[in-house]
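The complex is shown incomplete by one protein chain, all other protein chains being positioned as in the whole.
For clarity, chains are labelled A and B in written order, and residue numbers in each chain start from 1.
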Amino acid sequence: MPIALRSLTDRLAQSAPLVLALIAALAAASLLLLALDADVGAAYSALFQGAFGSPNAAAETLVKAIPILFVAIGVCIAFRASVVNIGGEGQMIIGALGGVSTALAFGATLGGWTIPLALAAGFVAGGIYGGLAGFLKARFSVNEILSTIMLNQIAVQIMNFLLNGILLDPTEAGMNNIPKTARIVELAELPRLAIGIPGLIDPPLFDRTRLHIGLLIAVALALVMTFVLWRTTIGYRIRAVGYNERAARYAGIAVGRQMILAMFLSGGCAGLAGAVQVLGLQYRLQTDGSPGGFTGGAGFNGIVAALFGGLNPIGAIPASIFFGGLLVGAQTMQRAVGIPAALVTTINGVIVVFVVSSRIFVQARQRARANPPPAAPIASAPLPEAGS
Amino acid sequence: MKSRFALVVLFVFAAIALAIVPLSAQDDVFSVAAVAPSATTDLAFSQSMFDALTLLDEEMGEAFEFTFQEGTFIVDDAAVALREWASSGEYDLVIAHGSQYGSIVEELAAEFPEVSFAWGTDVNTFGLDNVFAYTAASDQGGYINGYLAAMISESGSIGVVGPIEVGDAKLYVDGFQVGALAANPDVEVNVTYIQSFSDVPLATEAANAFVANGADVLTGTAQMVVGPIGVALENELAWFGTQSSQADLSEGAGVAFQVYRFDVILKDMIAKIGEGTLGGESYTITLENGGLEMVVSELMSDEDMVMVLETIETLTAGIIAGEIMTLPEMMEATPEATATG
Partner (left out) sequence: MIENILTASVFASAIRLATPYMFAGIGEMFGQRSGVLNLGLDGIMLMGAFCGYYAALTTGNLALAVLAALGVGAAMGLVMALVCVILKAEQGIAGIGMYLFGLGMSELLFQQLVGTPRAIDGFPRLPIPILSEIQFLGIGEIFFNHNLLVYVAFALVPLALFVLNRTPFGLMIRAVGQNPAAADAMGIKVARVRIITVTVGGMLAGLAGASLSVALLKVFQQNLTSGLGFIAVALVYFGRWRPIGVLIGALLFSFVNALQLQMSAIGIDIPAEFAVMAPYVITLLALIFASKGTDKPTALTKPFDRGG
């Protein structure tokens, strides 16, 4: 059985504690709702309805999950080389800048090649930015947690600078000077995604929603990266470094190079997240000066999704959809029941803490079976040591 | 009116069919849904719209209702909310209060031509006849604040804490500088854009830096001004504000505030929508149309109060009459016209 599939079935078997944790978290959160005199039943009904209650809701959940998944795939790759990439926010921004400037520069001249080229530019731009943190770690022993936190802030200012300068929408100059790029040409927009079979699923599912083919690209990337990590020499070397750096060095693997490569791939995935957000949803890049205004916190949520998904690109798919649903449903809950946005953030925090705390019980079950899946340490396993 | 009713009914059915929370639209009640980037109590941009809607709610009573989603600084979250409101057919007016929401409005308005949208601050209606755009001529109040600031300043040094050099923040700061120099050509106005709307600690140290270099009057725009206001209070300096009134927070330090009164233009939009016009117009709130209002602190001495009120009155008249140019571009065009005061 392929490892990816086996880890998926493992995951299903292990999901009982997770579900219990989720229920416990929602129970704890309902105390907060009660304290605010909110209708708990209506609130949770709205949460679910908002996430999966209609084709449009499900589509929004998937839309939200797309950038989270891209970032999560990248986080998985870096973690395998024992590099903690919390620079997803910055890499997304740089990737978006790469994607949007390519789409704007070439416009319609490239025809159907615009999209692949812009996506590639997003990947490379984000990859270089991520690779920079890898380089600093490999060459100067600069811890990546430090460098990526700093690089996140630097990326925002680079975006602000470019969007106020050479990338500023020409129609904005001298008007309101809102920092945003011009709109990309229609040829560069990612097509919307609808699933239909004439006569069977008709009208097509997700028709007239914002769901775009970024979803397919993300899922394909998860498959490709799983293959790269577990079926190629590149992946073997990266994992060897993460598994035991010293042993890898003795085996003749250039450890520093693997770290840089892992961070390049990791940053590239996050960069794709940024490019896809621009090409698939917003059709231009704009900033309110904060990182979250553009990324929606996907750079951080991707880390959580990666770990919930077992540091495994395939596992990250359901985890990302879960988080997408939670975020979208929570917004609906806020509108439908009129609870403050702050409560939504609080509840998300409670859920993350409860679910992550439940991992120990999953681990206990696994140990009881005495048959841990080889070469796929699950999320509750310690972060590999990030030595230098 | 009749065709609109039919459309509403149609959309209610569509909504039920799509299993989206089915609620019937009451046609005699004007329903508004609005999304804004920060909190309704930010003493700044988001609060100005919330206050306007609250005011309308009080004035119109049963005939008006609104729902407000605050803190939606993530542009894509706003997109979800706006789409839900637009597709529900329950709302007579959907407001996207933030210039970062423009692309979303452009897309949704084209997709839902029967729903009326308003967005700002910007002037662009995208050529769509179901989009209202609104903006604030915040340079006008900025000019008045700057003029007063230069009159009050004894050290001749004034500090301005701004967020990002865009939109109404830029207009306010530019107007403030022009006003200050008009009152006293020797005054020194320095501006720090801290590149954030919300970073209070940084805004506070920016204000402290001005004070250390001799500034005795401070102003600023965006929700992070709660920090600089504290600096003004601690050092007993004068404070000028914009967007919402910060008179309560700034106590003795506060002098004058430019308050956005979006209710003025909202009333006009409501009337237009009632007549079947869903958009196509761009509004600017100004001193002339009452959308900009100068509010003064009540904690000043009587003497100061008289001076401040008189100055505001004179300058307002001058600005409305077009005798005072409140922006540098306007001055370049007609250099003669600034001598008024």
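Operating definition for what follows: a residue touches a chain if its C-beta (ideal position, glycine included) is under 8 Å from a C-beta of that chain, and two chains touch if they have at least 3 such contacts.
Since the structure is predicted, the reported quantities are computational estimates derived from the model, not experimental observations.
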Check: shown chains touched by the absent chain are A, B
Of B:D57, B:E114, B:D129 or B:E251, the residue that touches the missing chain is B:E251
Sole touch to the unshown chain from B:M151, B:V226, B:V264 or B:V295: residue B:V226
Contacting the left-out chain: of A:L26, A:V100 or A:I303, that is A:I303
Residue list for subunit A contacting the dropped chain reads 32, 36, 84, 86, 136, 140-143, 145-147, 149-151, 153-154, 157-158, 160-161, 164, 300, 303-304, 307-308, 340, 342-353, 356-357, 359-360, 363, 379-380, 382-383, 385, 387-388
Subunit B residues touching the chain left out here are 38-39, 41-43, 71, 159, 164-165, 188, 190-196, 198-202, 204-206, 208-210, 212-213, 215, 223-224, 226-227, 229-230, 233-234, 248-249, 251
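In the analysis below, only the chains that are shown with their structure count from here on.
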So, in whole Å, the Cα centroid of subunit A is separated from that of subunit B by 35
Residue set of subunit A touching subunit B in the complex reads 46, 49, 53-56, 60, 63-64, 156-157, 160, 164, 175-180, 183, 210, 277, 281-284, 286-290, 292-294, 296-297, 327-328, 331-332, 334-336, 338, 340-342
Subunit B residues touching subunit A in their complex are 18-21, 37, 67, 69-77, 79-81, 83-84, 87, 98-100, 102-103, 121-124, 135, 163-167, 170, 195-198
